[in-house]
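What follows is a single structure, written as structure tokens, with notes after it.
All protein chains of the complex are present and in place, except for one that has been dropped.
Just so it is clear, A and B label the chains in written order, and each chain counts residues from 1 on its own.
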Amino acid sequence: MSNEPIFETMIPRRNARGAEVRSLLAASGLEIEKDIQIFVVACDAGRIVACAGLAGEVVKCVTIAEPYRGSALACRLMCEVQMLAMKRRHSHLFLYTKPGNAVLFEGCGFHMLAEVKGHACLMENTPVGIRDYCDKLQPFRQTAQRIGSVVINANPFTLGHLHLVREARRACDWLHVFVVSENASAIAYAERLDMVRAGLAGMDRVTVHRGSRYLISKATFPGYFIKDSCVVEACSTAMDLLIFRKYIAPALGITHRFVGSEPFCRLTAKYNEDMLDWLETAAEEGAPIQVVEYPRFEVDGRAVSASEVRRLLARGDFAAMDSLVPVATLSQLRASYPRVRPAVDCRATELIGVM
Amino acid sequence: MCGTLESNDLLVKVEPRSELEVVISSVVMRQFGVRIRQVVDETLQRMEVTHGLFVIEDKGALDCTIQARVQTAVMRASECEELDWSVL
Partner (left out) sequence: MKKPRRSMLFIPGSNAAMLSTAFVYRPDSIMFDLEDAVSLRAKDSARMLVYHALQLPMYREMETVVRINPLDTPFGHKDLEAAVRGGAEIIRLPKTDCAEDVLRLEREVERIEKECGRKAASTRLMAAIESASGVVNALSIATSSPRMDSIALAGFDYVVDMQTQRGDGMELFYARCAVLHAARAAKIDAFDVVFSDVNDDEGFLKEVNLIKRLGFNGKSLINPRQIELLHQAYTPSEEEVAKAKRIVEAALEAERAGHGVVSLNGKMVDAPVVLSARRILDLARSSRASAY
């Protein structure tokens, strides 16, 4: 009974044994990812023999030293991770792992969501996560030929976004607009959603949807949320798009996805490119979705950009904002950010494939 | 959450929901899926549980283990300290 590995939690940055975790991961070809907040480690006779990293709701950097592999330790490790996550108020967890390990984790209570063949798979710790989400979408399904979709961060909601939605709506019978719900932007999700609803008020044949963990979230597209991440791996955009194609689009009968061209951010530009691959051309689960890209809306010869608006917001320059955002957005920003706020995030990179 | 994923045991996860739903996955789903379902339903009924999402990952547990884990999960979820033994 006393010979079993004991479990501990640790924060590698702050812990002298962080190097042990690093080398354990290195042996499996993994690195400690920047967004991991805490690790669960299994120690046997003082040595770390297994670890699993937790980044919010996402479990990654999971590895078990060779001699300890076998499902018993894996199960205990995943149980400990889930218990730790629960204490941190996350009961719904996602897991990134290599495709070869999927079976092992299925035995640990995780269920497959999507696989980028040969690279990675995303799993979740409930058999009914994506199912419940799609069930909630069902009532919004429309019977028509061309069902479009747009995913925006709206940070904030600009005339550029409005233009995109108008164009997209013209090109289809019904348009579903999703607002990214991950609260990692300068402007809080609740406010962004309000802005979008206000900006599209009165428009028929449009449904505004709350975002979800399954659509451009730290779970499906973690690379997007890691600050200054310029390295864009093949699979980082794929997962999100595969899930869209496999589950979300079929639930609503989506046939088209509209995006605005992306001149500024490499990551977002790549996302748009990949969209064409994964949604339209690749042989993957779910009917192909046609991807349509529109050129950015311009004002005075310059493409409207949300980051520009945020810069103006930081300076409190509402006058200059006037030509870039709809009236509702402007009044909301005035109300929420009355004073100059230099702390407002001025990320150079744009968020989301629209603007 | 209650239990483990070790052989002959089960993991029970509870989440708030407005209705009652039980989702079961088991290594012996084919042979015992129905029986597991029965035991869970009966246990929840006797404890007068009317809502919540119960996700059960079974690794071949005996009925008595299922009962025990479900009861503990319910008590933890409802933060109930005192147990009314007559309902068991």
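Convention: a residue touches a chain if its C-beta (ideal position, glycine included) is under 8 Å from a C-beta of that chain, and two chains touch if they have at least 3 such contacts.
Everything quoted here is computed from the prediction, not taken from an experiment.
Residues of chain B that touch the chain left out of view are 2-4, 6-10, 61-62, 64-65, 67-69, 71-72, 75-76, 83, 85, 88.
In the analysis below, only the chains that are shown with their structure count from here on.
Listing the residues of chain A that touch chain B in their complex gives 72, 75-76, 78-79, 82-83, 86, 91, 107-109, 111, 125-128.
On the chain B side of its complex with chain A, the touching residues are 1, 4-6, 11, 13, 15, 21, 23, 25, 27, 53, 55, 57.
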